[in-house]
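Only one protein chain is missing from this complex, and each of the others stays in its spot.
Our next item is subunit A:
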Amino acid sequence: MKMEKAILASVTTQEGKVHGSAAVFKCETKEEMEAIAANLEAILDGIAHALSDQLYIIVKH
């Protein structure tokens, strides 16, 4: 089965906001969250989408 879109990871500063099978990265600050999301974007070849100021998801398109 070929998946069209999938959430590869979530990066958040809000404890307890995200659960699920994809990897969740909990960060202390917004800057840390942005740095991790930027790295994950390059590593996973996905796009970092902002759902809110506290939550980014890396999505494979």
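In the analysis below, a residue touches a chain if its C-beta (ideal position, glycine included) is under 8 Å from a C-beta of that chain, and two chains touch if they have at least 3 such contacts; residues count from 1.
Please note the rule applied: contacts and distances are computed from a predicted model.
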Task = Write down which listed name, "Multisubunit sodium/proton antiporter MrpC subunit", "Monosaccharide ABC transporter membrane protein (CUT2 family)", "YIEGIA protein" or "Cytochrome bc1 complex cytochrome b subunit", is the UniProt protein name of the chain that is not shown.
result = "YIEGIA protein"
Inquiry  = Touching the absent chain: which residues on subunit A qualify?
reply    = 34, 37-38, 41-42, 45-50, 56, 61
